[in-house]
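Just one protein chain is left out here, and the rest sit where they should.
We call the chains A and B, going by the order they appear; numbering starts again at 1 in every chain.
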Amino acid sequence: MNLILQPVMVDTGEEGEGCLVFAEGWLVAVLVRLSETHEDAAGFWFLEKGFGRLDRPDPPIFSDLPQAEQWIKEHLEIRRPPRWPGDRGEV
Amino acid sequence: MVRKVVVGRFVENLELYGRLSEADRAAAAALPMAVRRFEPGDDIAVEGDAPSQCRLLITGLAFRHKTLRDGRRQIMSFHVPGDICDIEGLLLSMDHSVSALTRAEVGFVAHTAMEALLDSHPAISRALWRTELVEAAVAREWMVGMGRRTAYARIAHLFCEMYARLGAIGMVQGNRCRFPITQTHLSDSLGLSVVHTNRVLQELRKDGLLSFRGGELIVHDWPGLQAAGEFEPGYLHLRAKSA
Partner (left out) sequence: MPANASPEHQRLIAKLESIGTLTREERLAIAALPLRPKQVPENSDIVRDGDAPSESCLLVEGFLCRYKMLPDGGRQILAIHTPGDIPDLQSLQLKVMDHSLGTLTPCRVAFVAHKDLHEITLRYPGITALFWRDTLIDAAIFREWLTGVGRRTAHQRIAHLICEIHVRLKVVGLADNGGFNLPITQAELADSLGLSTVHVNRVLQDLRRDGLIESRGKYLAVNDWRALEAAGGFDPRYLHVL
């Protein structure tokens, strides 16, 4: 599966840099780069919003974009959305 | 006859949480009680009140809720027959409201009468304290649900909980029970939007776990529904009733 990342400015109140993540033409997530105010996580990428299978209560933080893409691909490959933590869905 | 049924529910409920003697049961049966009927949506108790009576739910279902200034509502628990829906009114003023979910009959008992009963029957007092602690345990599960579970798991969990609670008081027939809750009630209970709730209900149906139509819940796959909701009934502290 190929992901397309489209740079975009996201108004979260402080960070700006972000990207829209498309999979097969569908918008599946919005990633945002965390600013200095996040101290240890500064510069890391945050799953600001995930759609469908990526919509979870505890959105992850990734140290770089390749990691984020990896995670997103893994979670999209699950055919049924995970319903509860630990549920792998149908792969 | 009605009176016996009424108090019977109250006592049965208490006995889920503690052993009562014949004397305890007789004393509870003698509680002076006035019965009033409520329509769905009616206020049974109102936030801000300093009540002088306890409200015992006799038939029907009720729910506790709080409404924020901007109009958004949080439902905090559901009450089943036998519950006292405003026990904190004995010691505190109401910091939330209680409303009827369905048509309901509520028994009103003066605080003085209830206090007299509790003072002279410590077993009843202890059982009531336990009921209240179990309600707190239920609330904790709700919190965990809203804080950390997916929408799918939250809704599945709530249905499991009500199914188990109604089952414990004999209100489940086979695999069905009446639970006439709207999607608005569901979303207000679980911190979801109505849109999200709707989507998840469709999924639960599609996955063959339950049917939910016209206020009737049919559980098609009880183990599956429990797994989906991460439901473990221990926190309800239900004593196994003879099936």
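Just a few scattered comments:
In the analysis below, a residue touches a chain if its C-beta (ideal position, glycine included) is under 8 Å from a C-beta of that chain, and two chains touch if they have at least 3 such contacts.
As the structure is a prediction and not an experimental result, all values here were calculated from the model.
Contacts of the undrawn chain with the visible chains, over the full complex, involve A, B. If you put the hidden chain back, the residue from B:39, B:119 or B:216 that touches it is B:119. Only one of B:38, B:142, B:179 or B:212 touches the chain withheld from this view, namely B:142.
Residues touching the missing chain, restricted to subunit A, are 12-14, 34, 37-39, 41, 46, 57-59, 61, 84-86 (touch as defined at the top).
One chain of the complex is left out; on subunit B, the residues touching it are 48, 64, 66, 68-69, 72-74, 76, 87-88, 91-93, 95-96, 119, 122, 125-126, 129-130, 132-137, 139-140, 142-144, 146-148, 188-191, 230, 234-235, 237.
Assume only the chains that are shown with their structure count from here on.
For this pair, subunit A with subunit B, the centres built from the Cα atoms lie 39 Å apart. Of all residues in subunit A, those touching subunit B in their complex are 55-58, 81-85.
Those residues of subunit B that touch subunit A in the complex are listed here as 147-150, 152-153, 156, 228-230.
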